[in-house]
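Removed from the display is one protein chain of the complex; every other protein chain stays in position.
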Amino acid sequence: MSTIIGGQVLRDMVNDWIGDGKRVGGPGYVGNHLILYRWLHRSDELLLESYPRPHNSIKEFLFPSHEKLYHYKIDGQHIELSEAVLPDAQQIIFAARPCDAASLPILDHVFNWDYRDVFYNRRRSLTTVVTLACQDHDAHCFCTSVGGGPDDERGSDAMLFALGQDQYEVRCFTDKGKALFEGKLEESTRVGKVGPGPERRLDLETVREFLKTDFESPLWERQTLRCIGCGACAYNCPTCHCFDITDEKVGSAGVRMRSWDSCQMAMFTVHASGHNPRSRQPQRQRQRIYHKFEIYPSKFGEILCTGCGNCSRVCPVGLGITPVLTAIQEEQAARAGTGAAQEAGREKVDQ
Amino acid sequence: MTKQLHKVCRELLESGKVQVIIGYGQKDRGQPPHPVFITSPEEVEGLVWNDQCVANLTTYLTRKEIRALGKPAIIVKGCDARAIVVLQRESQIDRSAMVVIGMACNGVGEPRLAKCAACDAHVPAHVDITIGEAVSEPVDPERRYNDLNVFMTQSTDERMDYWQDELERCVRCYACRQVCPLCYCERCVADKNRPVRFSTAPTLKGNYAWHITRAFHLAGRCIGCDECTRACPAGINLRLLNLSVARAAENAFGYRAGLDPEAEPVIGSFSTQDKESFIK
Partner (left out) sequence: MARIGVFICWCGENISRHVDVEKLAEQCAHLPGVRCCLTYKYMCSEPGQNLIREKIREERLNGMVVASCSPHMHLKTFRKAAEAEGLNPYLVEMANIREHCSWVHHDVKAATAKAADLIRMAVAKVRRNHALSPIRVPLTKRALVIGGGVAGIQAALDIADAGHEVVLVEREPSIGGKMAGLSETFPTLDCSQCILTPRMVEVGQHPNIRLYTYSDVEAVEGYVGNFSVTIRKRARYVDISKCTGCGACWNACPNKKTPSEFDFGMGKRSAIYVPFPQAVPARPVIDANACTMLTKGKCGLCAKKCAAGAINFKDQDELITEKVGAIVVATGYKLWDIGKEQENAKLAGYGEYGYGTYKDVINSLQFERLVSASGPTGGELRRPSDGAVPKTVVFISCVGSRDNAKGMSYCSKICCMYNAKHTMLYKHKVHDGQAHVFYMDIRAGGKNYDEFVRRAIEQDGAQYHRGRVSKITEENGKLIVRGVDTLAGEPVTIEADLVVLATAMRPADGVETLAQKLNVGYDEYGFLSESHPKLRPVETNAAGVFVCGACQGPKDIPESVAQASAAAGKVQVMFSREEITREPEIASIDERMCAACFTCVRACPYNAIERAEIRDRAGRLIKRTARVNPGLCMGCGTCVAVCPSKSAELEGFTEQQVYAMVESLG
């Protein structure tokens, strides 16, 4: 037994939500070729099929690229502070990909483990996430290598499965998901398809072993020299969450802002003294891999990667996580020396 | 052409004339070629040349990690080669301490990049070695600035709406800046904080300030490689901004960046022939 829904009903629901003053975020075209997650104004902007995934992530609906923290006004010796207005409109993230939704449990933890981030939490509490199971993938996707998959349920309140002819099976996982689709679903026996997902190509254990022992390996220089040090990968990554805090003022009044920051930028670790412990690009690239695959997992048991592939998709010079991890894997294989070791590696992965 | 490229590069490395080849590699045939840095003759076979070699490698000539590799040979297309002329004029590179290998090119990208439709440099100029043959024809300014001219037929309001939509998407990843061969400042004015010149947060106001400032700083310097447009993950049409300042430089001073190694840069120099019609 399953529950299904028609594409037009979905679009009408989206229109109703927008009409009710709720915010709906989902994939839409920018220009002729580029698909990005954006706040939708009309349901016909929504895309439901025939593309691998948008080039950005849904984190911007919960952790936007810039956010006001509080306002201040200086009047002589007196400083007046006022809280930023937190959003209160319900948000539905619609037609996200499983690899995007899978980042939410990670971000939930990041923004709550030692300090409860009131901004993230407010948005999170207002948000319902409806994912769309993947039918295709492209050469950049690698969710299956990091414990995910085309129908990974982590982070989703409900998931849509394409049935063809603009019909979708709906599976609701949480109360929020159920409440969203209340009264809209039809009973059915049809079960939606799921694409096979990308072939597993990375063995994280192998990678982690390398990371534990090879901090100074020449591999870092060799593999990452072409990185130009922008923030494209970090800003489009579902799990990257670093931010910078700046004060922006005009005259004597201003606002404290939080904006995204990228560890690949040259000034990310500049100290007030002027010293920069990561002054070279390979050091910064290395740090990114370590943070995601060794340091964070060591502390919190999860890797900071859902295998969405956006990093290499958007990288202007064809870098991103996968080329580096692939190189590490090959290095490890070469060290093991024999094909048998590679076989063993593959067996381990299959288990 | 690839065979000849390999031969040339192998000779350069073996003879010790250069220590690194900055070129294109394509380890994964399913992915477009990407920049590689070849330091030993054995690795030369990894170099490729095809019509997907879109990146402008000249941006690496001013990166310290690449300079540390030693004397370079660099592979350029006609558009890329112009950056080398500008970098030389601005004292960023020592032209005599590098080998420039120019590849004849009839356009790159899938689909073909917009810049290729108005290309007048199918054979790169001011290079040391040329590989391949092609015919370069001059392009009249109408065609060169066609995309801009078409855009400018819209009303002011329409264009303002357009730019508001475009720049709202900017998240200040600075991919445009990092990929540009002519954005080589030690500390970009966008990162200056004593005082803060403009908002570093990606507010609409800050994004306008950033993109307009960058366009102005490229006036008379942008060579039109369009790497910024390609690199932008948000698909912002930066090409139009750069075309407009390039057109201004060409209309007012007859100047196009990167064509003449002896020409004085248009910002910072004057000629007694300059129009003075703005003095009333």
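When the chains are written out, they are named A and B in that same order, and each has its own residue count from 1.
The working rule: contacts are C-beta pairs under 8 Å (C-beta built on N, C-alpha and C of every residue); 3 or more make two chains touch, one makes a residue touch a chain.
Please read all numbers here as calculations on a predicted model, not as lab measurements.
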| item | value |
| --- | --- |
| Visible chains that the absent chain touches, using the contact criterion stated earlier | A, B |
| Sole contact to the chain not displayed, among B:Lys7, B:Arg112, B:Lys192 or B:Lys205 | B:Lys192 |
| Contact footprint on subunit B, counting only the chain that is left out | 90-92, 184-189, 192, 194-195, 197, 217, 264-265, 267-269 |
| Touch residues of subunit A, complete complex, unshown partner | 76-77, 249-252 |
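Please note the rule applied: only the chains that are shown with their structure count from here on.
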| item | value |
| --- | --- |
| Gap in Å, rounded to a whole number, between the CA centres of subunit B and subunit A | 31 |
| Residues of subunit B that touch subunit A when the two form their complex | 27-28, 30-37, 55, 59-60, 63-66, 169, 171-175, 177-179, 187, 191, 196, 199-203, 227, 230-231, 233-235, 237 |
| Complex contact set, residues of subunit A against subunit B | 30-31, 33-34, 36, 38, 55-56, 65-66, 139, 221, 225-226, 228-232, 234-236, 244, 246, 248, 257-260, 262, 265, 267, 280-282, 314, 316-319, 323 |
